[in-house]
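Working notes for the structure below.
Only one protein chain is missing from this complex, and each of the others stays in its spot.
What follows is chain A.
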Amino acid sequence: MPNIIDVSDLSYRYQEAGSRVLDHVTLSVKQGEWLAIIGHNGSGKSTLAKCLNGLIQPEQGNVVVSGYNTKDESAIWKIRRRVGMVFQNPDNQFVGATVRDDVAFGMENHGVAREEMLQRLDEALKLVKMEAYADQEPHRLSGGQKQRVALAGIVALQPLIVILDEATSMLDPEGRRDVLETMKLLNKQRGLTVLSITHDLDEAVHADRLIVMNEGKVIRQGTPAEIFQHAELLEEIGLDLPFAVKMERLLRQRGLEMTERPLTQEGLVNALWTLRSTM
């Protein structure tokens, strides 16, 4: 698969005199993959996300999104149309007076013709199961519902990439599952590339690939299995481990060796009940 985003040697700082928030970051995102970025608070994940659709400009290095450099001012709207972004706080990204207005906002900005807009609007609302709320005002919606509306607004723009910047962190488990299920569907069925910034490691283990950030640097990239093999490194930089990984480690310390290292709860259960079965 070709790369859809190429970040090379990217550095950024907010204040002239301040320290680097992004420090020579180089990474790429493949088309159609689900990439998760983890790292503790202040490690520069959100800053990286803002570089990817040109909300902020690199101090050094380049960001290229499907062939367009974010430094190219004439391409910035093309880039933003290709890269959709859902932010953490559901309230502070709801622009419209009603659900319909909010979903339409992005399409209005990009000059989508009205007929097409109406069609995409219905589709997007159906996809996130919010069609019954089309005329609701935002203060009558729950956080999870608002976040789904935000997602619909992005999906309606038919982007190539969706960045979720802790988009589910303010939601309850059910709201979180709803949003992630929708994203997985789009990822599988329409080949949408998903870049998910998250603190939820049990979500991160389902990613195709994982990037670990620390103090503005990418310190590890790989499949979840590869990353969580080195549990010590993650703990060193102050990250928690997924439940199954922790459990497996504790069991191993007690002398219970499993043939493989499970990442999910389900995998752990399977590994445990097949442990003593000799076939």
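Here is the rule we go by: contacts are C-beta pairs under 8 Å (C-beta built on N, C-alpha and C of every residue); 3 or more make two chains touch, one makes a residue touch a chain; residues count from 1.
Here is the rule we go by: contacts and distances are computed from a predicted model.
Within the choices "Cytochrome c domain-containing protein", "Energy-coupling factor transporter transmembrane protein EcfT", "2-oxoglutarate ferredoxin oxidoreductase subunit beta" or "Protein NrdI", the name that UniProt assigns to the complex's undisplayed chain is "Energy-coupling factor transporter transmembrane protein EcfT".
Shown as candidates are A:Gln93, A:Ser196 or A:Asn214; the residue that touches the absent chain is A:Gln93. Of the candidate positions A:Arg81, A:Arg148 or A:Arg176, contact with the unshown chain belongs to A:Arg81.
In the complete complex, the hidden chain is touched by one of A:Glu137, A:Asp172 or A:Glu260, namely A:Glu137. Although one chain is hidden here, its contacts on chain A can still be listed: residues 50, 53, 55, 77, 80-81, 84-85, 87, 89, 91-98, 100-101, 104-114, 117-118, 121, 137-139, 153-154, 157.
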